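One protein chain is absent from this view; the other protein chains keep their places.
In order of appearance the chains are A and B, and numbering begins at 1 in each one.
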Amino acid sequence: MKRFIGFIKKEFYHIFRDRRSLFILFGMPIAQIMLFGFAITNEINNVDIAVLDHSKDATTKEIINKISASKYFSINQFIDKESDIETIFKKGKVKAVLNFEKDFSKNLIKDHNAKIQIVTDATDPNTANTISNYVNAILIQYQKELNKNITISYQIVPRTRMVYNPELKSVYMFVPGVMTIILMLVSAMMTSISITREKELGTMEILLVSPIKPIQVIVGKVFPYIFLSIINAIVIVLLSIFIFKMPVQGSLFLLGMESVLFIITALALGILISTISATQQTAMMISLIGLMLPVILLSGFIFPISSMPLPLQMISNIIPAKWFIIIIKGIMLKGVGMQFIWKETLILLGMTIFFIGLSVKKYKIRLE
Amino acid sequence: MGISVSHISKSYKAVKALKDISFEVKAGELFGLIGPDGAGKTTLFRILTTLLIANEGTATVANFDVISDYKNIRKSVGYMPGKFSLYQDLTVEENLDFFATIFGTTIEENYDLIKDIYVQIAPFKDRRAGKLSGGMKQKLALCCALIHKPKVLFLDEPTTGVDPVSRKEFWDMLKRLQQKGITILVSTPYMDEAALCDRIALIQDGKILEIDTPQAIVKHYPKQIYNVRANNTYQLIKALNTYKHNHSTYPFGEFVHYTDSRLNFNPDDLVRYLESKKLSNIEIEKTNPTIEDTFMELAK
Partner (left out) sequence: MKNNKVIQVEGLTKIFGDFAAVNAITFEVNKGEIFGFLGANGAGKTTAMKMLIGISTPTSGKANVAGFDVHKHAEDIKKNIGYMSQKFALYDDLTVKENITFFGGIYGLSRKRIKEKSAVLIEELGLEKVANKLVGALPLGWKQKLSFSVALLHEPKIVFLDEPTGGVDPITRRQFWEMIYKAASEGTTVFVTTHYMDEAEYCDRVSIMVNGKIEALDTPKRLKEKFKVDHMNDVFLKLARG
């Protein structure tokens, strides 16, 4: 036990004396969260739009007021005829035009059906899509208010996309993904680098020719990173709660336990990488290409899995990050408990045991 | 018995690194493995320290078999690899403390053994190992290898890249350690260090050329060596190499070491020959062979 503590002490010396790895450890999570939260965002704010109102009645006025009152849009100008739409887009002054049909109010009351056209500038498809979603959301909200006063209501508008993130805040979608990336990066890459560094320095030779057991070396290497990864997970959750006002719906304890499980998965992968690479550089390349890219591309973090081609969907199943993202999205955004995520947890646990088994089997007690 | 090696062979893919090596090191002996880079010294060290498995042959260290009893060997040997293998970002004291801990001991417990060496680096104990000079690093590495009081000490090229002053101090330290009953196997590419060992094995291309005491090895040299000197060393070497009775000609510091193929060699003949080759200031005198002469004769 004393041996083991001595080993861990040494690991902490390494970590705290290496500015570069300290930066990766603590700078990265904060930088990434801020980057995804503020800079890379799907949100829109004060987008200039134009209005072409053919009816100019009470209802359209009310809707226009609602829209201009929201912080997402500001009404840049009113236009009079259809042909102006193209002109105004060409000038690039507005991103969208709301086109109310003639007799909007009348149609709504009489037929329960009034039409509004949302014309968006789709040169930037993401923004166009978001704008139309936002306008829709405002319209639905307005409809609901209308229906409240009128007792009968048939208006059922299924818009599942917005249920757990009614304001469509992209940071809510990014937090689980960023947390996954960070835990993967810190745990897998840093462990594999720190083990291969000993190989490169030649200290692994001395450690092998000593009574310290391989398992002690591995656990000693991994332990500090479990600790640091947990701190990172906490920092990320705190940042998202306090800076981005993101509510965590589910149990924090469950979130913590699931994170620890995922950290261990990532560490096991890190050990596995270190057994197959001889230099720090190789370890880093394998971690970045073999782990980071799949996490970003195939885990459903940025691109929805359901819209991937079938082969990629199948591949995504073997990526631990996919399951972890499902789990933490469930806990953070939906507030679900174990009964809804036990399957994913079990898959992750199975993977972890497999990776640990494999890396123990691959770990060499000699040099070749 | 300190170390016993019997018919060890080892290959890496197509390269035969060690070819049927056998030798024994008695307990308490200071044994030198002398040979150039690529002779197989490091491979042999790794087999004996249980880091590699030989393709053929058996070996024991401190009476433990290197394969079946590797755990016991790892407890009872100290190993200093060829490359400086300590943690550069840890201080002198932290390194020593770390190695003491993983061997389940403390600096205080075995301080006697390392005291002589440690006092020399103690003034720098808070300095990071990476910032030490070559000689200091080597002393620290030796302390770390000794901290658990090993029965057998393996030192792979400990003096490579170290200046003469530090080298001398290092060999003095090894002598003192030997007196404390530690068996030492040391390798070096520098022939002049061979004389400091009790016995040596000359090794080249994975084969042992000879094993004996340095004195005996030198005594076995079959010829009389002459120191030859002239006004132009390069012309002298060329002339000697083309002399019909030349057995061997090697530049050797400020002289050329020459041996003649005849038994009744008369240096005056050679002087005349060299003069005919327009060399002047010719000096020829008998000299004693060195380990290096023997090595070259055997490797020829």
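Observations on the structure shown:
Convention: a residue touches a chain if its C-beta (ideal position, glycine included) is under 8 Å from a C-beta of that chain, and two chains touch if they have at least 3 such contacts.
Since the structure is predicted, the reported quantities are computational estimates derived from the model, not experimental observations.
With respect to the full assembly, the chain omitted from this view is in touch with B. Interface note: of B:Met80, B:Ala129, B:Val162 or B:Ala201, the residue touching the hidden chain in the full complex is B:Val162. One chain is missing from the display, and on chain B it is touched by residues 35-39, 133-135, 160-166, 168, 189-192, 204, 232-235, 237, 250-254, 292, 295-296, 299-300.
Please note the rule applied: only the chains that are shown with their structure count from here on.
A separation of 60 Å divides the Cα centre of chain A from that of chain B. Every residue of chain B that touches chain A in the complex is listed here, in rising order: 46, 49-53, 70-71, 74-75, 77, 79, 81, 83-90, 94, 97-99, 101-104, 144-145. By the touch rule above, chain A contacts chain B in their complex via residues 2-3, 5-7, 9-10, 13-14, 17-18, 201-203, 205-212, 365-368.
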